[in-house]
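The complex is shown incomplete by one protein chain, all other protein chains being positioned as in the whole.
Coming up: chain A.
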Amino acid sequence: MTDDGDRPTPGKGLINGLAVTLKTLTKKTTTQQYPDVEPELPPRSRGVIALLEENCTVCMLCARECPDWCIYIDSHKEEVVVPGAARARQRNVLDRFDIDFSLCMYCGICIEVCPFDALHWTPEFEYAETDVLSLLHDKNRLGEWMRTVPPPPAHDVLGEPSKEEATAARKAAGPGAATAAKTARPASVRPEPRPESGK
């Protein structure tokens, strides 16, 4: 009774509380019917991680940067004999690429550091297992997730030109036009001004 001494009428709070719960009773529930109805996820949701194996060069950056050390990579070198070349080339072949999702904390560092876009976020989140060992996804399983990776967002027409575009424009303009070409943009990229844009 120390903290409710200056209340105007005793019991008003009790009545208000009852009114709140009764009002909520008559309202529609806000539950998401998840297993029956799929949730609408935002486009950049972080679910599982997908691997595009063709892009991987076994540079090991992801495995080294991973704070949890949950990426395991094995590889061997193969000699590729190119006819006409002075000597045989060497290339890395991926033997094993595993991510242990029981350790992963979904920081996304591996995806950020990958120089060749071999790793991608997918919005898939339903890969719970009854056995913790099954959370170790091998490269085939990681590769299957690639099907669920959403297409990258369209280029922002108002944004800065990409490096390739800028370089191409500079080359087309010829030497001596470097500063002008940096800001020059192809006219077709710009949005056409429309009279009925208000709609």
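Heads up, the rule we're going with is that contacts are C-beta pairs under 8 Å (C-beta built on N, C-alpha and C of every residue); 3 or more make two chains touch, one makes a residue touch a chain; residues count from 1.
The criterion applied here is as follows: contacts and distances are computed from a predicted model.
Participant: Would you kindly match the missing chain to its UniProt protein name, picking from "Iron complex transport system permease protein", "Cytochrome ubiquinol oxidase subunit I", "NADH-quinone oxidoreductase subunit H" or "Glucuronosyltransferase"?
Facilitator: Going by its UniProt entry, the chain not pictured is "NADH-quinone oxidoreductase subunit H".
Participant: Write down which of A:T9, A:T30 or A:Q90 is the residue touching the left-out chain.
Facilitator: Spelled out, the listed residue whose C-beta touches the missing chain is A:T30.
Participant: Can you tell me which of A:G17, A:P67, A:G108 or A:P150 touches the chain that was removed from the display?
Facilitator: A:G17
Participant: Contact with the hidden chain only, please: which chain A residues?
Facilitator: Answer for chain A: residues 1, 14, 17-18, 20-22, 24-25, 27, 29-31, 33 touch the chain left out.
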